[in-house]
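In this view, the complex is presented without one of its protein chains, the others remaining in place.
Order as written gives the chain letters A, B and C; numbering starts at 1 within each chain.
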Amino acid sequence: MGYRAYRLKDFWQRRRMLSAAAIQARAVHERELRVIVSTTHEHTRTETLAEGSDQDMGPGQLEDIVQLIRPDGSRAESPGFDPWVADVTDDQLVDLYEDMVVIRRIDTEATALQRQGELALWAPLLGQEAAQIGSGRALRTDDFVFSSYRENGVAYTRGVDFGDMLKVWRGIASAGWDPYAIGMATPAVIIGAQTLHATGYALGCTYDGVDSVAIAYFGDGATSQGDVNEAMVFASSFQAPVVFFCQNNQWAISEPVGLQAHRHISDRAPGFGIPSMRVDGNDVLAVMAATRIALDRARSGGGPTFIEAVTYRMGPHTTSDDPKRYRPADDLEEWGRKDPISRLGRLLESRGALTGDVTKRVNDKADAVAREMRAACVALDKELDPMMVFDGVYEEPHSGLERQKSQYAAYLASFEGGEQ
Amino acid sequence: MGYRAYRLKDFWQRRRMLSAAAIQARAVHERELRVIVSTTHEHTRTETLAEGSDQDMGPGQLEDIVQLIRPDGSRAESPGFDPWVADVTDDQLVDLYEDMVVIRRIDTEATALQRQGELALWAPLLGQEAAQIGSGRALRTDDFVFSSYRENGVAYTRGVDFGDMLKVWRGIASAGWDPYAIGMATPAVIIGAQTLHATGYALGCTYDGVDSVAIAYFGDGATSQGDVNEAMVFASSFQAPVVFFCQNNQWAISEPVGLQAHRHISDRAPGFGIPSMRVDGNDVLAVMAATRIALDRARSGGGPTFIEAVTYRMGPHTTSDDPKRYRPADDLEEWGRKDPISRLGRLLESRGALTGDVTKRVNDKADAVAREMRAACVALDKELDPMMVFDGVYEEPHSGLERQKSQYAAYLASFEGGEQ
Amino acid sequence: MTQMTLGGAINSGLRHALADDDKVVLLGEDIGKLGGVFRVTDKLQEEFGPRRVMDAPLAEAGIIGTAVGLAFRGYRPVCEIQFDGFIYPGFDQIVAQVAKLHYRTRGKVKVPITIRVPFGGGIGAVEHHSESPEAYFAHTAGLRVISCSNPQDAHTMIRQAIACDDPVLFFEPKRRYWLKGEVSEELGADTLPMGSARVAREGTDVTLAAYGPLVPTAMDAAAAAADDGISIEVIDLRSLSPIDFSTVEKSVRKTGRLVVTHEAAQSGGIGAEVAAAVTERCFDWLEAAPARVTGFDTPYPPAALEEAFLPDLDRLLDAVDRVMGRRNSLTGWKATA
Partner (left out) sequence: MTQMTLGGAINSGLRHALADDDKVVLLGEDIGKLGGVFRVTDKLQEEFGPRRVMDAPLAEAGIIGTAVGLAFRGYRPVCEIQFDGFIYPGFDQIVAQVAKLHYRTRGKVKVPITIRVPFGGGIGAVEHHSESPEAYFAHTAGLRVISCSNPQDAHTMIRQAIACDDPVLFFEPKRRYWLKGEVSEELGADTLPMGSARVAREGTDVTLAAYGPLVPTAMDAAAAAADDGISIEVIDLRSLSPIDFSTVEKSVRKTGRLVVTHEAAQSGGIGAEVAAAVTERCFDWLEAAPARVTGFDTPYPPAALEEAFLPDLDRLLDAVDRVMGRRNSLTGWKATA
């Protein structure tokens, strides 16, 4: 017996006692994974790039990708992935469609609020709706999300309150929501840091004997950070039930993904002992299937999985950014044709599921959400009590800070009562 | 044209102007690399490990490895690697043998010096002689080494002065030698940090238009550090002429390599766009061939290469360590049979190249080196002038430090002249 | 003399440095086509090409560590850290390598690396975009730490930093990037050295020491105090390692009173060092304990609270009143801890 097995001995013993049902399920997903793994093998053949070729094959390209809905709305078959979304009814597809329309509206509305001075900043997710909805909707409420700042679509699937969603962007909080209320940590601004948190949380789930899973969202740029790589090392070493979900939206602010990677981003994880999948991130069904596969592996003791969802950031990095300085004009056109919402719309249309009624219902919902969000936004205080600056630094009293607080209170009080 | 190609345009243009000879050489090594890359592909099939099997297949195992000299001293054939050492004569093999015998003696002598209180500490390289000599002897003097603390064998190949080699271990310097004198940076104690330095240095070589190469030595444990992964990202992104040379000696102090990795360590680099090789680190010829391949790729504009030399740390982590607390007893026996020196000895014997004369010459040389080293060691001051504590912090004067220095000089002076 | 913004003056300083020495290379996130998120490197890649002005992968340790390797090879890298709060992933490379390599090798290896850090608050940003980490670096032997407060210094000091054979952390007061002023691009023998403080305004009653973004605030305070009959001498420290204590000492021996201010948290901030060192040097001249006006010992708060956090005119004048022994907010205040 190797030392690894020795070290994790009771860990495995517990695993072996998994119910027969789980083992059954596992057998299924292992078959699936073979499909995936061999896809991964194909990618390792693009070795030529590292050889210094200037062929136009890079981490942003779409070859060898898992796709269930083509840009034209037709359904592509994938024996490895189809079974994982076989249960998705047309009604459920409509729900996904609605989700995507709604978060696109959220995005538009928030951008408008920013332009109108109600928000200080916004990081649009335009173009990434399928990646966020397809994965977010695959989660259970007891799963836990660790995200970056752009995952407002995921937050929506977790049921976040709109006011809470906007607090950070309005500048009145460093984090808007209670992580435990919605099963989603407050977004990490430090690129990549959250991937380690997800790994630790996942390890805690194993220790607790529950089959909840942690999922870490991060960008293509983040994959260059040491933290993300260390997270893969730790997740693999501890076989933590974590899903690494990389939205490769092709840009890290102004830097194209080709600066971060010369190979598909999904090619990295297997070297860490983590199976990976590369899916069309603008295909909500493919994303959902991949996420379900990964979640199932994690729940049944299979350890971490890496998903690269290839998509495109159609907007600016944030409302402060000016992509005209760096983004080739025809990119938008090209990726506009791959739009996640219209392709699902076309599929639904072809199935007769997108009736006028449905369209109206969806649009009404989006309008309602936008109204609700705007109302929630302007209802949020813009000015806070200055003494709040001291709130929540520590859980237990800290004499140094107490003193500063007391002095500052005296300072504020000295303004009262006019000239002294 | 992709953005990457755009960004690096003049870089590639320069590359294309490489001499016909270099192109020729490159064609050769690309053929070699195909061999290697497909070896790597084989490894990706050990996916099962990440699935939670407790099979004894881990990053310390020797399957699928490049080997030119078998443990019994017989010569194994490898169409991919043989041409790279075809020029190595028996005399040169004897030189490599001598090198290994000498550095083993250095190791023994230094350990003895430590036991006798002449050195504070020593990090033995016992068992890793082939990995260090085979790679070190493949380098040109204008190449540059960035190493960790255990690479005394590599330092020997760079011609380091014995006194300089021992200064750190005697506690009289933070670094013993002048990096520019021997083309080797002073060892990094912070695990992994030097891999980034090698990457930056290599980039500088490219900028300078020279074909010198930087080589980074690090351990299996180091591969878990963010820095090492970021070095691969940067090296790949900038196509820096750097060789990543990992001595997988199976241990990071008390932690077995299986804790750091569930897959072969060499499997990681390809995901970063860096071709990798996995060689028997106890086989001096295989190590030399692999290093030459990597150096040649780097020199001719092929970018970074990763080498995993699988070996075993036969001694303690350092003279302060007690491996009995963690190392399985039979490991030493097993790896003793794979000893790098005796296997080369057997090969030489089988060719009649290890005559009594030669053996005597080699042993005499080792004795002489040991004597020289001991003499150099005890000749080094053990006590230094206290004022030296201030030397070399800055290149230009720093008023704050000058003041402390002046005050400390006054303090020291206050002891002179007896009672005040 | 040309009218420039503070950010523009750094841009022009970088351009000079790139033109003067082809060993100077710039490395950072988004510094190429985008010209940096604050446009401080605007057009430099276009002018000097992608080798001299390199967009780096998104990893700060990678940026600093690569710069160390370039320095080994004789280059003079200038790294941009996009925002103060993103310097920490590179902290190990800065503290363990950049700061120590010269000492480690007894000067055999020179480390002429400049690390540019837009720092400080007041721009209404989200978390990690408004921090003041300078004290960490000033406490780290082997580094030099400087900060500019006006376009002329910004221009001069970035060029001095790059020309310096030691590693320099260059803290740029981001909320003053748009501050305008006349800039001379001639550096001469009479140019103030990088390590020197500057008396920004002479005065006789109180010495007010500031650096970076708070120098303009300190100048405002001095103007306001003058109306009140109090004469403040404002010192722009400029260098935080070393600190030019002879200039501060001279001032305090004249005024007998010191107020020091910064945005960073109070405990263990630069103000502690200034207060301690000035007390050591000027104990017999001091009329009152040196006072510190700083950010609180809290993380940087959300934007809506930053006004409370940041030292401002009123808080400075309150401290001036304190050291003058005039009625102030702590008059009658009772310590609880």
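One rule holds in what follows: a residue touches a chain if its C-beta (ideal position, glycine included) is under 8 Å from a C-beta of that chain, and two chains touch if they have at least 3 such contacts.
Owing to the predicted nature of the structure, the values given are computational and were not obtained by experimental measurement.
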{"item": "Touching partners, among the displayed chains, of the absent chain", "value": "A, B, C"}
{"item": "Contact residue for the chain not shown (choose from A:201, A:217 or A:408)", "value": "A:201"}
{"item": "Listed residues A:214, A:310, A:362 or A:377, member touching the removed chain", "value": "A:214"}
{"item": "Selected residue (touches chain absent from view) among A:100, A:154, A:185 or A:243", "value": "A:185"}
{"item": "For subunit B, residues in touch with the removed chain", "value": "120-121, 149, 168-175, 189-191, 221-222, 224-227, 252-255, 259-260, 320, 325-326, 381-384, 386-390, 393, 398-408, 410-411, 413-415, 420"}
{"item": "Interface with the undisplayed chain - residues on subunit A", "value": "7-11, 144, 146, 173-175, 178-180, 185-186, 188, 190, 193, 195-205, 207-208, 214, 226-227, 230-231, 233-234, 237-238, 391-396, 398-401"}
{"item": "Subunit C residues touching the omitted chain (full complex)", "value": "61, 85, 88-89, 91-92, 95-96, 99-100, 103-104, 127-128, 135-136, 138-142, 241, 243, 245-246, 264-265, 267-273, 275-277, 279-281, 283, 286, 288-292, 296-299, 335, 337"}
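As a working rule, only the chains that are shown with their structure count from here on.
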{"item": "Remotest chain, subunit C as reference, centres from CA atoms", "value": "B"}
{"item": "Centre-of-Cα separation between subunit C and subunit A, whole angstrom", "value": "37"}
{"item": "Subunit B: positions in contact with at least two other chains", "value": "7, 226-227, 230, 233, 237"}
{"item": "Residues of subunit C touching at least two other chains", "value": "32, 55, 57, 59, 61-62, 89"}
